[in-house]
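First the structure, which I've put down as structure tokens, then a few questions once you've had a look.
This part shows chain A:
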Amino acid sequence: MKQARILVVLLAFALVAAACGSSDDTTTTAAAAATTTTAAASEETTTTEPEAEMEIATDFGVDLENGTITVGLLSDLTGFFSFLVQGVVDGYQAYVDEINANGGINGLMIELEVFDTVYQADNTVLGFNELKDQVVAFGHSVGSPQTLGIREDLEAEGILAIPLTWYSGWTDPTFNSNLIHHGTPYCLEAMNILDFLTQEVGTGLTLALATFPGDYGLDSAAGVDIATEALGIEIVLDMRGQILPGEDMTPIGEAIADSGADIVYVAADPNFTFPGIYQSAIAKGMEAVWTGAYPTYSTGYLTAEFAEEIERDFYGFAYVSPWGGDSVGVKEVRDLMASRRPDLPPFDYYSEGVLEAKILEAGLRRAYDNGDMTRAGVLAAVKSFTELDFDGLAPPESYVGTPNEQVQRSGWMVRFSAEDLAAGGSGTIIVAEDWTGPTAAAYEFNEACYFLGS
Partner candidate 1 sequence: MRGRPLLYTSYEDEQALLPTWTKRIAVAVLLGFLVILIPFQLVPGFRFLGEGDWMTLLGLVAIFAIGALGLHILTGLGGQVSLGQAFFMGVGAYTAAALGGPSGKALLGLGLPMWVWLPAAGLVAAFVGVLVAPTAVRVRGIYLAIVTLGLVFVGQWLWINWVSLTGGSQSGRRFPNFEFRLWGEEGDPIVDLTADSVWFGVDVSGEVKTYLFLIVLLIVFAVVAKNIQRTRSGRAFMAIRDRDVAAEVMGVAEARNKALAFAISSFYAGVCGALWGSFIGLLIPESFSLFLSIQFLAILLIGGVGTVTGTLLGATFVTLLPRLVRDFTELLGDTAQGDGLFAGIADIFVSTGLDDFGLISTLPGTSPGFTVFQFNLILYGVLLIVFLVFEPLGLYGIWIRIKNYWRSWPFSY
Partner candidate 2 sequence: MLAVANLEVVYNDVVLVLRGLSLEVRDGQIVALLGANGAGKTTTLRAITGLLDFHAGDITKGTVTLDGERIDKRDPSAIVRAGIAQVLEGRRIFAEMTVDDNLRTGAYTNRSGSKENYDRVMTLFPVLTGRRKDTAGYLSGGEQQMLAIGRALMADPTLLILDEPSLGLAPMLIQQIRDIIVDINQQGTSVLLIEQNAVMALSIADYGYIMETGKIVMDGVSGKLLADEDVQEFYLGLHGEGERKSFRDVKHYKRRKRWLS
């Protein structure tokens, strides 16, 4: 017993050390200095006084007396994807603050209740249970298995949740009674990227594939399969599902280098796994196009020791307009962050938070207009949009119709640029805007590309 106690004390120290250590990681991707764009008050949102005579039905999360609407966020602030989710939450909060400053939803102020799920399924369930009777909807829910864990509960309670993941299943009606998709799913992203590279680099290409397990990596891999078949690209190394966080990434990087592929397609995470893979591959002298699923790469690399190589090798795809885009929608995001959070550096993921907030805002406004701000009312309102426009922040969304009609196909092809970063940008530059490749455009989307355990 005594030895066991010593063991546990050591483990406990390790826990403490891990907790202390992880608090530093969250800011590693934040690069460069804050922009100095002058704050311009957004004048798009119109302020209407609540009409006293109108009857509004409510059940949970909407308090007409105090004038508040409470929305839950099941976020990952400490876990695996915390660095990007933090940016999403910052953007979300800033946009909500802006709405509230301009009179809220017909006078009702939106309040965000953020629950840190630490990217764990069991915590997500606890967070759901804690918040469900306080909120009218979940403004986002991070992680696919996490979100699937609460899917039946969402259905039972009739609550809307916006999954913060780009799994192709969200567009699939078997999964999505209370969930909505947004952005291009992983498998179509893969098709787009490979379409683009075929145009850019040429035909007769070879490809090395390495991904996470789970929906993220395997949905991506499913898209790679479809695209390689259509485009005649040969897969020379298939390590799908084999990137396991916490393990040594060197063998994967070396295998990729040994494969000598022209294109390396990776679906991993930018902080814990990708740098190891990339560095061990370029250490063996590999030169290839590196690309992959969206949150695999980070502009933080532009200040890392392999900055030059990543600038040379990287091609990526974004579902939401990156920071430096020209659309009205993304300009609005830049202005918003400059006025609300001048302390924060430019970062691509604010756009995602603003996009989610805009979907929610539109749903809340429509529910208000319908006179039904119950949870079911908000859900029905969101599910009734046939064309929801974001001024170019993201392609228009539709939540009505067949999966093939609903699914999002276009996005932004991007590269990294140290120059852009130095010039006060986020480090991401756009090489093709609102782009859809031929394979992606032709793909008949009837069901999820990859089935997540159900």
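Candidate selection criterion: all candidates are chains of the complex that A comes from, given by their letters.
Definition applied: contacts are C-beta pairs under 8 Å (C-beta built on N, C-alpha and C of every residue); 3 or more make two chains touch, one makes a residue touch a chain; residues count from 1.
Fair warning: this is a prediction, and the values are worked out from it, not measured in the lab.
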- [ ] Could you work out which candidate touches chain A in the complex, given the options 1 or 2?
- [x] 1
Task: candidate 1 contact footprint on chain A (complex, rising order) - done: 1, 3-9, 11-13, 15-16, 18-20, 22-23, 26, 77-78, 86, 89-90, 93, 114, 116, 118, 120-122, 125-126, 129-133, 144-145, 148-150, 152-153, 156, 212-218, 241, 244, 343, 451-454
